[in-house]
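What you see is the complex with one protein chain gone and the rest in place.
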Amino acid sequence: MTHTIAIIGASGYTGAELIRLIATHPDMRIAALAANSKAGQPLGAVFPHLRHLDLPDLVTWEEIDFSGIDLCFCALPHKTSQEVIAKLPKGLKIVDLSADFRLRDPEAYRKWYGNDHAAPDLQAEAVYGLTEFYRDEITAARLVAGTGCNAATGQYILRPLIAAGVVDLDDIILDLACGVSGAGRSLKENLLHAELSEGTNAYSVGGAHRHLGEFDQEFSALAGRDVRIRFTPHLAPFNRGILATAYLKGEAEAVRYALATAYADEPFITVLPMGETPSTHHVRGSNFCHIGVVADRISGKCNVLAALDNLCKGSSGQAVQNANLMLGCDETAGLMLAPCFP
Amino acid sequence: MTHTIAIIGASGYTGAELIRLIATHPDMRIAALAANSKAGQPLGAVFPHLRHLDLPDLVTWEEIDFSGIDLCFCALPHKTSQEVIAKLPKGLKIVDLSADFRLRDPEAYRKWYGNDHAAPDLQAEAVYGLTEFYRDEITAARLVAGTGCNAATGQYILRPLIAAGVVDLDDIILDLACGVSGAGRSLKENLLHAELSEGTNAYSVGGAHRHLGEFDQEFSALAGRDVRIRFTPHLAPFNRGILATAYLKGEAEAVRYALATAYADEPFITVLPMGETPSTHHVRGSNFCHIGVVADRISGKCNVLAALDNLCKGSSGQAVQNANLMLGCDETAGLMLAPCFP
Amino acid sequence: MTHTIAIIGASGYTGAELIRLIATHPDMRIAALAANSKAGQPLGAVFPHLRHLDLPDLVTWEEIDFSGIDLCFCALPHKTSQEVIAKLPKGLKIVDLSADFRLRDPEAYRKWYGNDHAAPDLQAEAVYGLTEFYRDEITAARLVAGTGCNAATGQYILRPLIAAGVVDLDDIILDLACGVSGAGRSLKENLLHAELSEGTNAYSVGGAHRHLGEFDQEFSALAGRDVRIRFTPHLAPFNRGILATAYLKGEAEAVRYALATAYADEPFITVLPMGETPSTHHVRGSNFCHIGVVADRISGKCNVLAALDNLCKGSSGQAVQNANLMLGCDETAGLMLAPCFP
Partner (left out) sequence: MTHTIAIIGASGYTGAELIRLIATHPDMRIAALAANSKAGQPLGAVFPHLRHLDLPDLVTWEEIDFSGIDLCFCALPHKTSQEVIAKLPKGLKIVDLSADFRLRDPEAYRKWYGNDHAAPDLQAEAVYGLTEFYRDEITAARLVAGTGCNAATGQYILRPLIAAGVVDLDDIILDLACGVSGAGRSLKENLLHAELSEGTNAYSVGGAHRHLGEFDQEFSALAGRDVRIRFTPHLAPFNRGILATAYLKGEAEAVRYALATAYADEPFITVLPMGETPSTHHVRGSNFCHIGVVADRISGKCNVLAALDNLCKGSSGQAVQNANLMLGCDETAGLMLAPCFP
């Protein structure tokens, strides 16, 4: 059975990645593509790499007839997303890729994003979209909030460990390198090739990154107490990929056991043999996540590292995976593309 | 109907690309993977990006039982390939990705490769694998010789123009930039990241590149007279992609018409609107080829540019496309993956 | 003797490169730095890599007291440059890095830049800044116009050949790859890392690039007749460097002899042994230019390739070299930095 799909925000990188994935999806058909700033253009003018696809031209989202749409992906910037989704039909299934519905607490939202939420009822309704841990809720949901890409990576490392009680909750450090597409298609000086290639730097150091709002919410709920981790992201000179390196207090064997158990049946998450570590090169362009555990030379301490593609498993791949659940498709449909290496 | 596939030379980049493509091919199943220097290892040890696939471990090619194999891809280095293929079962369908069977004339082979051919009967039997121009022969062939990746790109530009008689045959210039995967997974100083990134250089300048053997053979046959083009490849700091820029004497309108006519029904080749030019970014990871035509300010002269992915359309994608024909599959099966951008 | 220097347009890449070079120049001292959009900021806020230098804060150019300035570099965008320079003191020595004073003919200027020149008297006064060929005029000049970076590279190949009459003037092709810093620090989508890295494309194809105005002017003057070359630039994924590949009709030996003779005493230009070709890697960050000649397999034809750093020898290094002449310094002062490899 083919489901009819609309994408709002089709001119950004996560929009393009949705289209790339759906292009070979056996059960989805794109019926409408919206990008208000580029309405009227064919998709190939905005993303020439998608010119071979037989797709409708870009329109404004207001022009879409949602009566025939089974599910709508919303890949707008945060803040805009909540305003637009509030105006969409109330019964429409929606997967939102912005930050707008990730935090359940209006206070937390205000703290991290600096403004009051414009759609608090939707905020309450939305299901957090980390598929492997919210599978049932997502299957039944109308509105799913895609997670932050860094937030997904960190949670893939830490959720099973917190749940299993195998690490010291007061001393969790998450160091992370993220590729440039994580910042979107925005015209900022620091995203220019000449500024960004051939080097690296940290940003939002010291606990200032917004994805900490998700970590705080999820880890505290899981632990039944406040959990505050330390988190430093770095901007690295590649386009796709996140590599997270967690510094933990806990026994490597117990840590790896908790991870292997949690992900034993997951199609997209692989826990590597003890001592092996992942590379972003090996998940590029795919929906896979590789996780490795290494004991430190200091007893009682270990590292866990995870690699995924921020645009795919960290964003649009996750969105398709969630949509598959919401529409009753096979969860892996359209997502088994092998990584593109080299 | 599922066809059973063997790949010899599975530890190189074209081998990996074959596996990536076949991983989502509806009608092919990999039954054997050979890589003599890495025999005994699981594929995931050699290519961790393919670890999610349920595939046989690497063996030596001598260990393969070919009785159940419908088609064998051979992705060995040139010279080795002719020796191995000469020992394979005589009835086995083979797509060779090396340079060994591209040149039909033993003299030309000796001139460009420096040694006598070890399997001249197979050299005579092999069909040149440029799908769009040898479709019927490939469909009927037992042994197909994959083209050079630069040779494919140049021919996509020039064959329709030579056939239509719309360019001066004595003044054809083909300038080209090729990504580093074109040189394979070989340990050479000039392929190190520290040597190759952040700059570019030409190589085999002045008519020394072996793919000229293919150009000479094919263009002369097509024109019914000797055609010798000028050709300069450049090594560029990216992993996948070829951009060819041809400098021609001929009318842009006639040139574009010849191209548009030749490729009107081709699923993978797009001729852009007059004046638009292609980018390797827009074909990366895919089997598509984009071609653009621009009139020069000097009347009677024009440029034609073509972009494709050297590992895919220039090599392994072409091989799968040819195998589809040889096996009676849909020609585009497994090959409609959208480019991976950004 | 120390000369006092002002730089207008200090917040762009050519401004930063001027400061980098002058930082170790034995005879120049920077007294004023202007960047109107960033006036009031310390230089280290705009270019943290220059924070170790003891330099004045950025001001508007109107705030500079030119009475104590010996020479002013003007690194503004074109069009702005002519307006600002028209208002500077009439006796001030100026090296302009913009496109505004490169073309001597007001008609040619209008044709290539689309507007009437705002300072035609200065246009008439300016000396074209290709040091090796205008050395005496530059030494005596008040206002020197820096050349285009592509225009410099092409002229280093072609001027000696046109002067010596060793190539066919009606069939000159110049193919070129330029690093991204050539486009400046401007916020354009195609200059983002995610759009530009890992691939290449041509631009201004078919004779549309403005540097052709310089080629037309200079080559025609040199030949005593109209000369129109074909020229295609490509945007390549590295920050610094230009590699030009010329396709010529002429004997390689005569061509190399003309080049070797022309540059025999030049400190920055090296003609490689016959058959060797240059690489941008080997001139990165320096004021050197490497030129190589290769005979084609087709007799009577040859390639000449040249590599230089667009920001240095192609722009700011050239500017310092010209300023050295204008101020009576040693021509190589501040410019003997070895290339930065890897």
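Every chain is named by a letter (A, B and C) in the order it is written, and numbering of its residues begins at 1.
Here is the rule we go by: a residue touches a chain if its C-beta (ideal position, glycine included) is under 8 Å from a C-beta of that chain, and two chains touch if they have at least 3 such contacts.
Note that the structure is a prediction, hence the values are computed from the model and not measured.
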Partners of the unshown chain among those that are drawn: A, B, C
Selected from A:Gly241, A:Gly314 or A:Gly334 as touching the chain missing from the view: A:Gly241
Among C:Pro56, C:Gly275 or C:Pro339, residue touching the chain not depicted: C:Pro339
Per the touch definition above, residue among A:Cys302, A:Val320 or A:Ala338 touching the missing chain: A:Cys302
Option from A:Glu17, A:Asp96, A:Glu132 or A:Glu195 whose C-beta touches the chain left out: A:Glu195
Hidden partner chain, residues of chain A it touches: 171, 173, 175, 177, 194-203, 205-208, 212, 228, 230, 232, 234, 236-241, 243, 245, 247, 275, 277-281, 284, 292, 294-298, 301-303, 305, 307, 342
Residues in chain C touching the chain absent from view: 13, 16, 19-20, 23-24, 47-53, 181, 197-198, 239-240, 270, 279, 281-286, 288, 290, 311, 336-342
Chain B, residues in touch with the chain not shown (by the definition above): 13, 180-181, 185, 187-189, 191-198, 237-239
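The definition used in the following text is that only the chains that are shown with their structure count from here on.
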Separation of chain A from chain C, taking each centre as the mean of its C-alpha atoms, in whole Å: 45
Rounded Å distance between chain A and chain B, as computed from the means of their C-alpha atoms: 36
Of all residues in chain B, the ones touching two or more other chains: 197-198, 239-240, 279, 281, 284, 342
